[in-house]
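The structure under discussion is supplied below as structure tokens; questions concerning it will follow.
What you see is the complex with one protein chain gone and the rest in place.
Here is subunit A:
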Amino acid sequence: MWARVVRLGFWSWGSWRRGFTSKADPQGSGRVTAEVIEHLERLALVDFGSQEAVARLEKAIAFADRLRAVDTDGVEPMESVLEDRCLYLRSDSVVEGNCAEELLQNAHRVVEEYFVAPPGNISLPKQDEQEPFSHN
């Protein structure tokens, strides 16, 4: 289940931490396998780039692992720091939109009033080689 996720400045790693450490090493000795790095790179589209970066990751995991020292038996997990806040309910009226021109100005490429993106996830039977998703 959701362990207490404390944001130690590792925004994206928080919830994945649990995932990797168990994959890499249950005792937490900190090695993250190349397989896991590859998986992460594909999932999150980040480029670790160097062994240094991987080492930094391993240190971050080790640091976060210190949470395990806390006894959380019988403690209700906190899902959100907003848990005591009220969720504001908006009334169902149309107050936004109609700014296609403005939005499309952000786009690298535009065709008529559509954003243009590289192709991806097309059904198998038609395509042979699928280009790896290229960011920009």
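Please note the rule applied: contacts are C-beta pairs under 8 Å (C-beta built on N, C-alpha and C of every residue); 3 or more make two chains touch, one makes a residue touch a chain; residues count from 1.
In this text, contacts and distances are computed from a predicted model.
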Protein that the absent chain corresponds to, by UniProt name, given "AP-3 complex subunit beta", "Spermatogenesis-defective protein 39 homolog", "fructose-bisphosphate aldolase" or "Glutamyl-tRNA(Gln) amidotransferase subunit B, mitochondrial": "Glutamyl-tRNA(Gln) amidotransferase subunit B, mitochondrial"
Touch residues of subunit A, complete complex, unshown partner: 2, 5, 14-16, 39, 43-45, 79-100, 103-104, 106, 109, 111-126, 130, 133
